[in-house]
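All protein chains of the complex are present and in place, except for one that has been dropped.
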Amino acid sequence: MKIKRHSTVLIGIAAAVLLTTSGCSGGLLAGDGGASSDADAGPVKLAMVIPISGSSAPTGEYMQNGANLAIDEINKDGGVLDGRKLELIVGDEACDAQQAVASANKAVSAGVVVSVGGYCSGATLPQLPIFEKAGIPMIIPAANSQDLVNQGLKNVFLINGTGKQQSTAALDFIKKSGFTTVALVDDNTSYSKDINTETAKQIEEDGSATVALSTSVTAGESDYSAVVRDIMNANPELVYWTGYYQEGGLIINQLKKAGFAGQIMVADGSVDPSLSEIAGAGAEGVFATMTQTPDTIEGAEDWIANYEEKFGSAPGPYSTQSYDAVRLAAEAIEEAGSTDGDKIIEALEGIDGFEMFSGPLKFTPEHTLSSGGFVILSIQDGKFVLEDDLS
Amino acid sequence: MQLIWDGLFVGSFYALIALGYSMVYGIIKLLNFAHGDLYMLGAFIGFAVLSSLGGIPASLSIGALLVVLLLSMLLTGTAGVLIERFAYRPLRGAPRLAVLITAVGVSFSLEYGISAIAGPNPRSFPIRLEGEVFNLIGARVSLPQIVLMIIAGLLMIGLNGYIQNTSTGRAMRSIALDRNASLLMGINVNAVITRTFFIGSALAGAAGVMAGAYYGKIDFLMGFIIGLKAFTAAVIGGIGNIKGAMLGGLVLGFVEAFGAQWFGGQWRDVFAFAVLILFLTLRPTGILGERVTERV
Amino acid sequence: MSENVDTTLAPKKIRPPSGRVSRLFESKWLGWVALAIAVAAPFVNATPYALNIMTTAAIFVLLASGLNIVVGYCGLLDLGYIAFMAVGAYTSGIVAKAFDLPLLFTIPVVLVMTVLAGLIIGAPTLRLRSDYLAIVTLGFGEITRITANNLAITGGPSGIFGIPGILKIGDFDFQQPAVFYYVTILVVAGFVLAAARLGKSRLGRAWRFVREDEDAAEAMGIHTYKVKLLAYTFGAIWGGFGGVLFAGHLSAVAPTSFVFLQSALVLMAVVLGGMGNMRGVVIGALVISLLPELLRDLAEYRYLAFGVLLIVVMLFRPQGFWPARGYEPERKPAEEREAVAVAGEQR
Partner (left out) sequence: MSAVLEVKNLHIAFGGVKAVDGLSFDVHAKQIVAVIGPNGAGKTSAFNCITGFYKPTAGEVLLKGAAITGKRPADIAAAGVSRTFQNLRLFPDLTVLDNVRAGMHLYGGQNWADAIFHTPRFKRSEAAYTEEAHRWLDFVGYTGPRGVPIRNLAYGQQKQVEIARALARKSDLLLLDEPAAGLNYSEKQRLLELCHRIRNLGTAIVLIEHDMGLVMEVSERIVVMNFGREIAEGTPAEVKANPAVIEAYLGRDEDGEVQSHGDA
């Protein structure tokens, strides 16, 4: 009896809801949702899922500014596809998988055509299947874990050097400078561990140097005396820190305090003005593997001036890559002559010699840069300057 | 040797924070979940004080540090008192669950309050203790480390003297034994609890400033893990026991240093928490604690 | 015995609180209405974004209902609850990837693993006092996350990605967002109902007895330790299923999803909604998971707001916004006469 009554009510409610909503667009009965409803008119939307909250938020801002700079330039020049404007849809990833998925889905729902975001590798990985299913190409400006490539998805393009390429750059510099013993330290995040293991592998294969120590620390702590002790015991000529600047600064500081006499090198995640602030005087002379930043690129003064005029602050890490990602997206859309994902992917694969900050672009078969564009920076007077362009 | 020294140094931080945990627990049987965040608060207060003072010549850094230390202790202590007054006192006598949840709420409010004010990014501390590194029977020891350990030691000795020799100290001990009886004996229980919170929070604040000055980086979540560690230290020593908290801090420092050596640095926290769980299940009264039978 | 019953003291009429809102809330229909809304929602808006948000919210509801068993029913403060979700998510992800199975078939393994996890975490700790328990569970939560971050089998810091879908029959893939949403709703509704029913059973009462007064419960022959362990185990199973859905939903599992903050959020849902009251907890979970989506601009302040809210609720409404209903129907007068007569010749 009771159950019958329940089910009649249920059916009644369901029917009522159906009746009232069947006219709405975007519902299940209205085809494939609102995703492609404005595919042929209005602005062309680009998704940018980057860290807006959390500890990587400053980098997110650099990226967003870089992208907006490109969008303004392109729109001023008449947009894409005969006058359609570009529009940036920004979503927060907060370096967290769940938030990233939410933001990616939101972007897909907003009807984006290309994704030009992706900073934390751990938060970018779960975005891949979402954009892939929606047939949306991804031009990833910052995240560069090898795992992104290893999935073999045809919509994923990396315009930052991969962990592998960064490791190669590190090895080149090690050989060039004649270091014979190296300690590798990561912070146990996806990106950092990737570079650590890859560098260790390449050093061993190469054989000109030995890995004296390869270890991990836990991010977010203050006291790194354990790893400092290990390094002092291993006594390498070079310490390569592959994590982010917060812990990097502490480790450099504590190493110097402990009287470490060797050299220190950091990976691109630690290339941030705060590094030398946290590390104090000990940061002087620290090396870094990094893709070109506007500061280190010759002839980028105009660009920097534009950026500063628009945003009132100097560009930071990944401003250029984000800028390039948007330009590249526009180029590919123009080339494809449509907002269709497959055609854009085809266009991206066909691009040859597109000028970017990192040099002329041509994608490898696995959709990475043919050359990583990594250079070696060093800290002089608290600022990163070009040490060696490895050419 | 290096291991022992490193353990001792980190342990003295744990001990300072564990003291507050232990005192508060001993007196009102409240596990002040937000205690670690008072350490964070202390560091940020120190940061704010220093920033507002503007540039300080590096030569004055030890003296300036002491002034900032005292100021931060005062302010953090006051914050602790306010928290007790407005969040915990109304719940005295309420179910333990309610109080614990409130403490979680306080912890959250402090963390994200600071995050909203000072921003989510780590800040670098304006003054930095730099100093000579020298060898002491096989361990690398730096001058700042010694200075900080002396400060920590003095604070702990001072506290111990205070509790053993003053009337407030005696009142604290008597409340820890039996609150109702103390009330009957004419002790102003509320005043003593207020004072306890002040002292405990001030010590945590001192540890925060010292950590800021030594490590150079502070952020709004820095109190979370260290709060857990301090609690572990308090339990190891015997919660509610002042000397136990000091001992527990040092023991935990050692245990961690050795654990990290054997299992690798990334397992250090796992090791520390495993020690906590072992102690709680096998010897919940800690090294120095006495057996207490709970009456029905 | 009838002459001993003081008839002048007729039963006082103490009525459950009335008022339109609370009556609506207590209504038997509420659950069905909620389910109907959940089923109908995609017909209104089926964008991937909306489906994603709704699926996430539903999973969150499942977690909150599981934690409610532990905290709300049994009064054990668990600050590391997300660890059970981690166990479920990792187990199903690893098994599914290793044997290339649809997630559905990993459920037996997940069940075993989560029950084991519940026992491993519960057995040594449930003898502890409640505040020790809270901090130990927090420690266990952190241990779980750090371990997952350091082991090779869990994929280290990158975690596991490319997890197979939940099920595929011929061309029909249950992984399509809308289908997955309905699967989630079905599972969550089932578990919420089960948790609510458990709460109103002999076991559920035993949990409440333990929560209210452990000694008195012991004196009634309730083996408090076993009962607490059962609460923990059920909580673990709920969390584990939440993990399976999580793994299926994101197709990736990474350690960053299992930080203390997540445990705290689930706890907030339970506390704000009303500890022990499934309806309140479901509403609390929906509020906690959906509100930030609606108020994106205030994202920075939401945790601060949650923290302050926790304190305020504990101070002024310790039972939560929708506390457990402490009433049940009185006996009908006719039965009363009969029962009195029977009780006289008892045994």
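Per-chain residue numbering starts at 1, and chain names A, B and C are given in the order in which the chains are listed.
Throughout what follows, contacts are C-beta pairs under 8 Å (C-beta built on N, C-alpha and C of every residue); 3 or more make two chains touch, one makes a residue touch a chain.
All values reported here derive from a predicted model rather than from experimental measurement.
**Student:** Consider the whole complex, including the chain that is not shown, and state which of C:148, C:185 or C:198 touches that chain.
**Tutor:** C:198
**Student:** Among the options C:123, C:220 or C:291, which residue touches the chain absent from this view?
**Tutor:** Within the whole complex, the residue contacting the unshown chain is C:220.
**Student:** When the complex is taken as a whole, what residues of subunit C touch the one chain not shown?
**Tutor:** Within subunit C, the residues that touch the unshown chain are 1, 4-6, 9-14, 16, 194, 197-198, 200-206, 208-209, 212-213, 215-224, 230, 234, 324, 326-331, 335-336, 339-340, 342-344, 346-347.
Everything that follows uses one rule, which is that only the chains that are shown with their structure count from here on.
**Student:** So, what's the distance in Å between the C-alpha centres of subunit C and subunit A?
**Tutor:** 37
**Student:** Just curious, how far off is subunit B from subunit A if you go by their C-alpha centres, in Å?
**Tutor:** 39
**Student:** If a residue has to touch 2 or more other chains to count, which residues of subunit C qualify?
**Tutor:** Each of 146, 149-150, 300 in subunit C touches at least two other chains.
**Student:** Would you pick out the residues of subunit B that each touch at least 2 other chains?
**Tutor:** Correct list: 120, 225, 266, 269.
**Student:** Of all residues in subunit A, which touch subunit B in the complex?
**Tutor:** 53-55, 57-58, 188, 215-218, 220-227, 229-230, 232, 246, 249-250, 253-254, 257-259, 274, 277-281
**Student:** State the interface residues of subunit A toward subunit C in the complex, per the touch definition above.
**Tutor:** The contact residues of subunit A facing subunit C are 6, 9-10, 13-14, 17-18, 21-22, 24, 26-30, 33-35, 52-53, 92, 95-98, 101-102, 105-110, 121-123, 125-126, 128-130, 134, 145, 147, 151, 188-190, 192-194, 216, 218.
**Student:** Of all residues in subunit C, which touch subunit A in the complex?
**Tutor:** That would be residues 29, 32-33, 35-37, 39-40, 42-53, 56, 146, 149-150, 156-159, 161-162, 178, 249-254, 256-257, 293, 296, 299-300 of subunit C.
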